[in-house]
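Before anything else, here's the structure in question.
All protein chains but one are shown at their positions in the complex.
Each chain carries a letter (A and B) given by its place in the written order, and its residues are counted from 1.
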Amino acid sequence: MYNMRKRSEESCICGEGILNVMPGYIYGNCGRMQMNIIVLMKQVPEIEKVRFDPEKGRLDRSSAGATTNPFDLNALEAAVQIKEKVGGIVTAISMGPMKAEEMLRDALARGADKAILLSDERFAGADTLATAYTLAAAIRKLGAFDLVICGEKTVDGDTAQVGPEVAEFLNIPHAAYVEEILNVSENNIVVKARMERSHYIMRLTLPALITVTKDVNTPRLPTLRDKIRAMRAPITIWRYEDLEEVADPRYFGFDGSPTRVIKVYTPSAEKRLGKMISGSPEEVAREIVHVLIKNKIL
Amino acid sequence: MLNECGVLVFAEQENGRIHGVVYELLGKGRELADRLKKSLCAILLGYNLWDEAKELIYYGADKVYLIDHPSLKDFDIVRYKHNIVKIVDEVKPDIFLIGATRIGRSLAPRVAAALKTGLTADCVDLDLDEEGNLIQIRPAFSGNIMAQIKTRTKPQMATVRYRIMKPLNRDPSRRGEIVVREPILLEKTGIEILDKIEIGGVNISEADVIVAAGRGLKSPEDFKILEELATLLGGVLGSSRPLVDAGWIGREHQVGFSGNVVKPKVYMAFGISGAPQHLFGMRDSDIIIAINKDPSAPIISVSDYYVIGDLYEIIHPLINEIKKVKGLVK
Partner (left out) sequence: MSPKIPNAVIDDLRGIVGDKWVIVQRELMESYLKDETPDIIRPKPAEDLILVKPSSTEEVSLILKIANEKRIPVFPVGGRTGLVGGAVPTEPGIIISLERMNKIEVDLENMMAIAEAGATLGDLIKVAENAGLFFPPHPGDEGAQIGGLIATNAGGARAIKYGVMRNYIKGLEVVLPTGDVLSLGGRILKNNVGYDLIQLIIGSEGTLCVITKAVIKLFPKSKYMVTLVVPFNTRSEALRSVPAILRSGVIPLAIEYVQINEILEAARHLNEKWPVHKGFAQLIIILDGMSQEEVLAACEEISRICESNNALDVMLAETPEEQNRILKIRSNIYTALKPNMIDILDVTVPPSCLEKLMDEVDAIGSRYGVYLPAYGHAGDGNLHVHIMKEGIKSMEMVKKIKGEIYEMAVRLGGTITGEHGIGKIRLGDLSMVLSEKHIEILRGIKRVFDPNNILNPRHPL
């Protein structure tokens, strides 16, 4: 695993490190370490406003605005909290259409220091593999990072795959479904992640990636002032050409995507069956058990 | 042809116990492999799992690739990934299925990225087209739409939701082969599992089955009978607000506008009238079964199955019948 932990240039070396300083390890002011944290954020349609037409099997996004994938606000909040505790820089990265700039501006209002949008027609139509590949390329291009934080999943694509795939492309350890960040130190992070029937307490060596659930925190609201300031903040745009040098462009976008959505339909309107079960209590019981078996509960 | 692997199934285990979804995947995998006229394989990682490997054969696998080693006892995702990739490279399956559990959904994308292949998430159905390519069907947009997805690369990988596919009946006379492979040993993976804490208590918002009671319940003690039912079904107890307010059951069980919003596979409502504030919390359940004395109760008109009658007359026979099916009583 090659070391991606080159420290950002603007940080300075401070003498009295609280931590046991590795040679060349760079600290920010006042002995605080400088964490480079990257947050991956996706803009999604306002799910409540997307209209699903079961009769025609269509979905109509026209009345829905765009918003930040809600889990990604938790990811951002986690990053900002770590920054506030140990010092550092939070960079928000998104891949998407230019419209996603507004989401990234919102991220700046909520505490991100930098924002990068990967936007190019040649990135479009990406499945999770291509999305993760492109995001990983951008992270690699940035050069220095300690921690990547993703949301657990999105509310549109809903796959929860991008995070672990990015980790694999970066060749770093990851933990999914993180519900609590227990400790962050110079070279590792301790998290509580939810697996099936147990919580795993895991220590990940940095650099690492985590995906967070809604339980990890409650995202703060931005102040109006920060919001308005951020409205004018510049967003760095990286296009195909910017990433070509750090990756194999054959894996970008639609052409680089191994999966194909061949058909989308809305399940027939949830008409309830409304079936009456009658008979003696024993007959009723048998009928209910039958329903439970049919639905694989038994 | 038959010694080519058509379908590979990841046999997830925790603490040496195979997860239920694996048997379901073997059931579906068997069907797909037969249609492809190829074999069904499973891959099992862990420690001391010889007996479990045999179980996989009883449930339909032709071949089980077993890597049995102490370092694989716990789920270290990086270690698992390396070992799985090695087997996949050897076996070259057309299709690779993994349960859409949290472990599976964390592991599968890592493996897919390592193999640079496509992965479809959380499938609820699988089929083959005329050319034998996998058609993967999955919900998206928070469950509001269904998508059909095909994968251009091999293996065609999918995670599949639990309690959707049908397992085969266990057949100890089935023959198959257990192929033992050496582990890839890694000194450091960057992951240390410091502790594993069992999750006790309810997590009603994630439960597959909710047995809920309302004011039709006559006394707090009666929750015990419902709890027995819930436990038999692997579910948890739910409640309408009045019983919570009366202190009969904890607030974490309350379903509704001022309680939890739940989305189980089956929601059983015993003696709940179905006030809008209650419906708000459970209307997205897959199947709603209502038991109510009053044919005019609003819950009836939103249910899939309803019983007009006294919950007290139905609950015991129901528990009995379930025990019979589970082989707990004759």
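Note that a contact is a pair of C-beta atoms (placed from the backbone, for glycine too) under 8 Å apart; a residue touches a chain by one contact, two chains touch by 3 or more.
Please read these numbers as outputs of a predicted model, since none were measured by experiment.
Novice: The chain left out here touches which displayed chains?
Specialist: A, B
Novice: Which residue, A:R220, A:R250 or A:K275, contacts the hidden chain when the whole complex is considered?
Specialist: A:R220
Novice: For a quick check of understanding: of A:Q34, A:T68, A:T131 or A:T266, which residue touches the chain that isn't displayed?
Specialist: A:T68
Novice: Spell out the interface residues on chain B facing the chain that's missing from view.
Specialist: 215, 245, 251-252, 257-258, 260, 273, 275-277, 280, 293-298
Novice: Tell me where the left-out chain touches chain A, residue by residue.
Specialist: These residues of chain A touch the chain that is not shown: 46, 48-49, 51, 63, 67-68, 70, 73, 106, 218-225, 227-228, 231.
To be clear about the criterion, only the chains that are shown with their structure count from here on.
Novice: In whole angstrom, what separates the CA-based centres of chain A and chain B?
Specialist: 25
Novice: Which bits of chain B are touching chain A when the two form their complex?
Specialist: It comes out as residues 14, 19, 75, 77-78, 81, 101-103, 105-110, 112-114, 116-122, 135, 139-142, 144-153, 163-164, 166, 188-199, 208-209, 233-235, 265-266, 286-289, 300-309, 313-314, 316-318, 320-322, 325-326.
Novice: Of all residues in chain A, which touch chain B in the complex?
Specialist: Against chain B, chain A makes touches at 1, 47, 50, 52, 59, 127-129, 132-133, 155-165, 167-169, 172-177, 190, 194-205, 208, 251, 257-267, 272-278, 281-282, 284-289, 291-293, 295-298.
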